[in-house]
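Removed from the display is one protein chain of the complex; every other protein chain stays in position.
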Amino acid sequence: MTDLEQALEVLARARAAAEEIGVPMCIAVVDDGGHLVAFARMDGAKFLTVDMAIGKAWTAASAGVPGSVLGALVEQNPRAAAVFSTATDGRFLAGEGGLPLPGGGAIGVSGGTGDQDEIVAKAGLG
Amino acid sequence: MTDLEQALEVLARARAAAEEIGVPMCIAVVDDGGHLVAFARMDGAKFLTVDMAIGKAWTAASAGVPGSVLGALVEQNPRAAAVFSTATDGRFLAGEGGLPLPGGGAIGVSGGTGDQDEIVAKAGLG
Amino acid sequence: MTDLEQALEVLARARAAAEEIGVPMCIAVVDDGGHLVAFARMDGAKFLTVDMAIGKAWTAASAGVPGSVLGALVEQNPRAAAVFSTATDGRFLAGEGGLPLPGGGAIGVSGGTGDQDEIVAKAGLG
Partner (left out) sequence: MTDLEQALEVLARARAAAEEIGVPMCIAVVDDGGHLVAFARMDGAKFLTVDMAIGKAWTAASAGVPGSVLGALVEQNPRAAAVFSTATDGRFLAGEGGLPLPGGGAIGVSGGTGDQDEIVAKAGLG
């Protein structure tokens, strides 16, 4: 279970990292069930990335592994990503920026390049 | 435009009010376009209420009036609520707990009774 | 078939009527197939009403009768509205403000009361 105080600390660390690299981002924290606990869209982050951040967090929580690991698997089987996406009503989103949290739940970050999203997600883990 | 700092202040005020009445809630803040800016689910708030809070905020932003006003209109026309819900892909959610913010955007609160949700949403306005 | 020039004339007449009564509205014109030909959202019209106007036009075109006639039928059978709405992916929207056009297609208007929407839709017919 991810409590709100922990989630807000994850958000704050990730946000500080995004500010340090100067890229406005959307940051989502979900619980073990993939349900939203806390979310922040930084000023200038595009609204396209709202669903992307939430999707990355949901996907990392649902699989229990980093989105980048899933992304690499999916690249070997290009049809899989589209199928998983449709099967999950669009929630499945593999790739950099989604990471399980040590205490349960996951963080999802979107708004930069894959590398930038991953740096910010890692910063969220503390 | 609703910036993140303003949205977090709205969240903090609403959360303090929910703690005062002892009811865990989901609180969402969206911008003028109905897109999520900040969100918090308090410990003990059910995940059913995540989408309810976001829907109430979206609806108040989309209509520019409190959800309770829309709710009263819909009560006079029972078929409207179901139809509007489907027409908007489930985003439409009228009722207490959704309020436009003075500077633009809206707050949506879910987790208590209608009266409790409304008290907490009003507290968010400051 | 509804051509664009005719549709723009319908829009202009409806818009003038909405300005005369001082209510900002969304106005949609669709062809015989219910597909959008022309659309205008007046300044101050809420974005909730975008899908409502398009839905009313689609519904009037699909049934070939005014939305108010369908609305009266549906009131006698409250479950029908929700079922029709879901069955049509949210496009079904009966009520005042949707009217078939004499030359084919339909107009849909949303943003005011039912009576206001109907006045503006009728003005569109010329």
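Residue numbering begins at 1 within each chain, and the chains themselves are lettered A, B and C in the order written.
Operating definition for what follows: contacts are C-beta pairs under 8 Å (C-beta built on N, C-alpha and C of every residue); 3 or more make two chains touch, one makes a residue touch a chain.
Computed from a predicted structure; not experimentally measured.
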Practice problem: From the touch rule at the top of the page, work out which displayed chains the omitted chain touches. | Solution: A, B, C
Quiz prompt | Residue in contact with the excluded chain [from A:31, A:51 or A:118] | solution = A:51
Quiz item: Among C:14, C:50 or C:82, which residue is in touch with the absent chain?
Solution: C:50
Quiz item: So which of A:33, A:64 or A:90 would be touching the chain we can't see?
Solution: A:90
Practice problem: Can you list, in ascending order, the subunit B residues touching the missing chain? | Solution: 31-35, 89
Self-check item: Residues from subunit A at the interface with the omitted partner, ascending
Solution: 46-48, 51-52, 55, 74-75, 78, 81-82, 85-86, 89-94
Quiz prompt | Contact set of subunit C toward the excluded chain (per top definition) | solution = 3-4, 7-8, 31, 33, 35-43, 47, 50
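FYI, only the chains that are shown with their structure count from here on.
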Practice problem: Based on the touch definition given at the start, go ahead and assign the chain network to line, ring, star, complete or other. | Solution: line
Quiz item: Looking at where subunit B touches subunit C, is over half of the residue numbers used by both copies, so same, or under half, so different?
Solution: different
Exercise. List the centre-to-centre spacing of subunit A and subunit B in whole Å, with centres computed as mean CA coordinates.
Key: 24
Self-check item: Chain centre separation in whole Å, for subunit C relative to subunit A (CA means)
Solution: 41
Quiz item: When you check subunit B against every other chain, which residues touch at least two of them?
Solution: 33
